[in-house]
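Can you keep this structure in mind? I'll have questions shortly.
Shown here: the complex without one of its protein chains, the others still in place.
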Amino acid sequence: MNEFEPKIVAFVCNWCTYAGADLTGTSRIKYATNVKIVRFPCTGRIDFMLLLKAFSEGADGIIISGCHPNDCHYTSGNFHARRRWVMFRSLLDFMGIDVRRIQFSWVSAAEGAKWAEIVNSTVETVRELGPYSDYQKVADFLKTEVENG
Amino acid sequence: MDNVKKRAAELLKSEAVKVVIGYTMGTNGKPRAAFIQNAEDVDSLIFNAQCVQNLAVYLSKAEIKQLGKPAIVAPLNVLRAIIQLASEMQIQENELIVLGVSPDGELIDFQNFSAIEKYLEDFNMEVDAKEKETLEKISSMSLEERWKFWNEELAECFKCYACRAACPMCYCHKCAVEQNKPQWIPVAAHRLGNLEWHIMRAMHLAGRCVNCDACHEACPKGINLNFLTKLMLNDAQEEFGYTGVTLKEGNLLSTFKTNDQENFIQ
Amino acid sequence: MSRIGVFVCHCGENISATVDVEKVAQAAAGFDDVVHSVDYKYMCSDPGQTLIKQAIKEHNLTGVVVAACSPRMHEPTFRKACAEAGLNGYMCEMTNLREHCSWVHDRTEETTEKAIDLVRMLVEKVKNNKPLEPILVPITKTALVIGGGIAGIQTSLDIANCGHKVILVEKEPSIGGHMSQLSETFPTLDCSQCILTPRMVEVAQHPNIELITYAELDSLEGYIGNFKAKIRKKAKSVDHSVCTGCGDCWGKCPSKKIPSEFNAGLGSRTAIYVPFPQAVPNKPVIDKSNCNYYQKGKCKICEKFCKPGAIRFDQEDEIVEAEVGAVVVTTGFDVVKPEFFPEYGYGKYKDVITGLQFERLASASGPTLGEIRRPSDEKVPEKVVFIACAGSRDPAKGINYCSKICCMYTAKHAMLYQHKVHTGKSFVFYMDIRAAGKNYDEFVRRAIEEDKVNYIRGRVSTVYEKDGKLIVKGADTLMNGEPIEIEADMVVLASAGISNPGSEELAQKLHVSYDRYKFFAEAHPKLKPVETNTAGIFLAGACQAPKDIPETVGMASGAASKVAALFSQPELKREPLIAVVNRQMPPVFSSCVGCFLCETACPYNAIGREEIKDRNGNVIKTLARVNEGLCQGCGTCVAFCRTKSIDIQGFSNEQMYSEVMALLND
Partner (left out) sequence: MTIEKYLVKKASLSTLFDKIKASGKTIKAPVKKRHTTDFAAVGSLDETTDDYITTAQSAKSAVFPRVEKLFGYVKSKNGVELVDYDLSTIPETVLWGVRPCDAAGFDPLNAIFNWDINDVIFSTRLARTTIVGFACAKADSSCFCTSVGGNPGSTAGSDLLFTKLSNGDYLAEIITEKGKAIQALAPELFEAAPSEEKEQNLATVEQKFTREEIKAKAEQYFESDVWKEQAQRCISCGTCAFVCPTCACFDIQDEGHGKHGQRIRIWDSCGFSLFTQHTSGHNPRETQGRRWRQRVMHKFSYMPDRQSVYGCVGCGRCSRACPADMNLLEHLQQIVKL
């Protein structure tokens, strides 16, 4: 049997983390293949609902990353995002959703190596946690019989 | 309450308002909303501890707006909702008259919204000790237990949206759950649809909820969904020093501080 | 129904060596609505682009996904190619198979699988793309140049000579910057001031340049073509419109022991002062922190002696506002401070000096009038040790980079010393000699061969004083690391060039990025060296990284030409990737409920209010409305809007949702 390979999706801002991940590539620093990057203009743009969608679509882990505080290309998108994350994270945790599966980070355009580290450490964390079947089961209503009210 | 009635009658007689929104005795011994349009009818107004429905919800209703300028009987919860609605540009000071009522039913005169805001400063809008205990009880469960707890709780939800309809802050004409391009939240009341709906509801009320519990009172299945918004309120206070409703524009999540805590961010 | 074309690039072997590109193209061909899928060696090449253009026509494509390198690199290329084939450029998306896949993974099946997933996600996204048209915005044809060193001077002159207005802001009382402090310049040894001062004067006299010295940027708002700058003019305490620059005041000023910034601390100045004789403007300011009157409330001697009556003790800082269309940042650099070198004794021993201080010693306008006399006892040093890479290329000190100019100026310093002190002996400790540049290596060879400067390859471990001599301990790595000890009379440190203090704060005011050393970041290291990530803000000179004069001047002219190009059009075409509030037919008008929380969340004040009125002029509804000129497209409002009434073009809810929903691998 194959070892469990976590599916990780990364929501990143265009200006810092996406560019940082570009630099990881330019620097030829290797990291795990498990992560797929979705490019947003800014962390401020990242709708919390998309995180839920990612889990329901089978993601086992999520990376959210953008510019360091004060470095936002749009001045304050990351500050808005950060407040939202504080609340969202707490709510998810309260509802029994495993927030260890969501890695928040700041990765600048110059931090190619950090990006690789974030990916690798997230993959390892999620690998240890195993597949997020709890959430996927909730989302699996279409494959099984819909429960009767 | 007599002063409230007197004031209501005066307002109606002088046509300063067209309708007084207040509480009256309903069926089965439960109070309910009344829309009094004639001064003779003010005697049916009541106020007691059972008056838990948040009447501010009617301020956003087109059918009630059509009746003309309202006065509203406003205990603490309604006052808070009025201020929050005002900060979100949903009501204007000159569009209504607020008949504040103290917990024992006495009339409190408010010259303007600022006076209400000032009055509210004396009432800390926080999750009370017993509710905090419940929050802590849930928080102290294991991750699996919490997951199970909320899954069971939300399994009861059949998405009648009474919680939304009863909430004075859920005034949107088209709720996000009804947006279908894209369909963010499954319409169906299955596990995913319910989970996502309640997460979104709590997030949308973060920093806006006036902690009136109208949602819980309205829920025909008695779901403790108000504890999600209470958690948000509690967090807002603990994390960001949120103190309650104000007339200031912007809210908890549309503003920020550069030194907001971020110990979870790598 | 969408008709999507997928174009998988090999990027030579950059992608294809790791990703099975053929398999990716085949897999993509199987996706819903993909009608055409091919791979090719170089998609960005002319034949590659032609391939896309032909496919658009032949297959009637409604959307294109180019699976190649970073969209930050080639998105404009492919969007343009699509537009040329008649497909709206915004119907083209790129997925990054190179930087985010082939370059960071090994050649495994997983890597190819990932590439397929990445393509699938973008195929789903592009199906929800909408054709967009550029936004036209007016341009204020005035440039703001921040920093009046050689970079700022050159930029200002070039822009002004193109016929555009320039506002040049300098924080010091005079323009000139570091170049005005230099003695001679490498590799020609022509006098720095001789070549610089005419340009400084030209700036002052140019009809298109408004020079504002002793001033700093307070804030910058707006966007390309339409910035609003607030400039803080620090109180000079002297009315320059009245002052004649006669010099009576600084001649009489009793505070005479203030270390002169211009002389790098080797000379002194008065509290009311002009930084140096050739200063532009050549009129004094009062340094409040060192003025007796401001500090102790008594003095006013300058006022007494000022014949025109130009002294204004009650002058306050003034904020002036300016509307500008472009900004060029030319704030230069700084050198590391004494505490950086405890092992070299800088700050502890008077005769351990920085390269910049040596420039002042060697300069005819300097404190020794060009004679090399050491600071401690003004004796001519017989033995001088120059230490290159003092701080630079030293990860232990946190400066990994090469300061680039030190090799050359150290050679120059040693040479100047040998020219002025014929009996003297000079030693240069170096790590490597980096003399890449026209006539540069020849210059260093001259120092070694003609002027007999002793070059020792090795680092200095310590400098200490013993019997009036500076003992320099090092090793000669070309002699098997043999220890070397030199009894020197003076030590000159080629201190690392660092970013200016306050550059981080300035970057934040300008909303531009900066690197880990707090040098401003260019938009692209190779192809956009003078642009920043913020449209309309450009860089020139050592604020971006340490560089020499010719490079700085070249970069300054480059930035100036970018500004001139921007100003050459009547209007600017902007990318339409901005937020919009949905509109529907009456009686709904929009799902926006007008809570205006987006208004407070917007970093650009781009959200305004729109009143919907009935025929009688009564307001039915008040909606949010996005100002197309102000919106920068961050999308913070989008994530914030509860009713999903506001959306961002190019990264819309439907696009992002579809991209995420394509994650599932079934």
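Things to note:
Going by the order they are written in, the chains are A, B and C; count residues from 1 in each one.
We adopt the following convention: a residue touches a chain if its C-beta (ideal position, glycine included) is under 8 Å from a C-beta of that chain, and two chains touch if they have at least 3 such contacts.
As the structure is a computational prediction, the values presented were derived from the model and not from experiment.
Considering B:R7, B:R146, B:K174 or B:K230, the position touching the chain not shown turns out to be B:K174 (whole complex). Among C:G297, C:P570, C:P587 or C:G617, the one in contact with the hidden chain is C:P587. Of the options B:L11, B:I116, B:I199 or B:I223, the residue whose C-beta touches the omitted chain is B:I223. Across the entire complex, the residue among C:D32, C:E450 or C:E482 in touch with the chain not shown is C:D32. Hidden from this view is one chain, which touches chain B at 26-28, 30, 32-35, 53, 57-58, 61-64, 152-153, 156, 158-162, 164-166, 173-174, 178, 186-190, 193, 214, 217-224.
Where chain C meets the omitted chain, the residues involved are 30, 32, 584-588, 664-666.
Everything below uses one rule, namely that only the chains that are shown with their structure count from here on.
Across all inter-chain contacts, the pair with the most C-beta pairs is A-C. Chain A and chain C, compared by their mean Cα positions, are separated by 31 Å.
In chain A, the residues that touch at least two other chains are 48, 53, 70, 76, 80, 84.
In chain B, the positions touching at least two other chains are 184, 253-255.
Contact residues of chain B toward chain A in the complex are 135, 138-139, 141, 143-151, 155, 158, 184-185, 188-192, 195-196, 199-200, 202-203, 206-207, 228, 231-232, 235-236, 239-240, 252-258, 260-262, 264-266. Residue ranges on chain A touching chain B, taken from their complex, read 48-49, 52-53, 56, 69-70, 76, 79-80, 82-99, 103-106, 118, 134, 138-139, 141, 146-147, 149. Of all the residues in chain A, the ones that touch chain C in their complex are 5, 7, 9, 14-16, 18-19, 21-26, 28-31, 33, 36-42, 44-48, 50, 53-54, 57-59, 67, 70-77, 80-81, 84, 108-110, 116.
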